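All protein chains but one are shown in place.
Labels for the chains are A and B, by order of writing; each one numbers its residues from 1.
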Amino acid sequence: MYEVKIITKFSSAHQLRLYDGKYENLHGHNWGATVIVEAEELDAMGLGIDFVVLREKVDAILSKLDYQNINEVPPFDKLNPSAENIARWLFDRLNADIKTKTVRAKRVEIREMDECGAAYYE
Amino acid sequence: MYEVKIITKFSSAHQLRLYDGKYENLHGHNWGATVIVEAEELDAMGLGIDFVVLREKVDAILSKLDYQNINEVPPFDKLNPSAENIARWLFDRLNADIKTKTVRAKRVEIREMDECGAAYYE
Partner (left out) sequence: MYEVKIITKFSSAHQLRLYDGKYENLHGHNWGATVIVEAEELDAMGLGIDFVVLREKVDAILSKLDYQNINEVPPFDKLNPSAENIARWLFDRLNADIKTKTVRAKRVEIREMDECGAAYYE
């Protein structure tokens, strides 16, 4: 089995509703995203999925959040914008775009800082 | 499934008993630890486990080793303080503290340097 991984960034504000502490305040991060796609086989060029194509697709999804207050971007106007929920949102949207019989999102990790993050996988 | 990850550090001396080479000498590292906790579901805030809580629990365990000679800290007075053994020790102690039906330690990695480390998982 093969995996293709890209790392990208976005800069957004958020606040964690219901949190009893400073994370309830509106604040922001240079967020990091690591996206791993699983491919059961390679194409004629020897690629699972082209890095360039994968990065474009991921960045297109994340452009909804980049330089925004995530709490105002649906579904995060109703769903708490935790790293866990953002990871699942990106995972599901990416899979809706790329999933085939042999290629699929495997794991999406969203980091609020270099030292902490959350991931979603199935 | 969700994962929550934190990265932390500690600075400790150790020596690898029985090693035929320079690693048998007492030396030290800025050690790195990456701890991944698995959560089957999220709480009302959208969290698997709070980063802050997880970091506090991990750092509380690692405080036994930080700025110490690990070879003098039980169980490492009897058990060789390899990255493998330290990873398992941290994994087991963390799980004793946090494990529930839906939340558990998944993988603990201990790095002696940025370029080498060992992990334990079940």
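In this text, a residue touches a chain if its C-beta (ideal position, glycine included) is under 8 Å from a C-beta of that chain, and two chains touch if they have at least 3 such contacts.
Remember, predicted model here, so these are calculated numbers, not experimental data.
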Footprint left on chain A by the chain that the document does not show: 1-8, 39, 42, 44-48, 51-52, 55
Tell me which stretches of chain B touch the chain missing from the display. 16-19, 21, 23, 79-85, 87-88, 109, 112, 114-122
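Convention: only the chains that are shown with their structure count from here on.
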When the centre of a chain is set as the mean of its C-alpha atoms, what distance in Å lies between chain A and chain B? 26
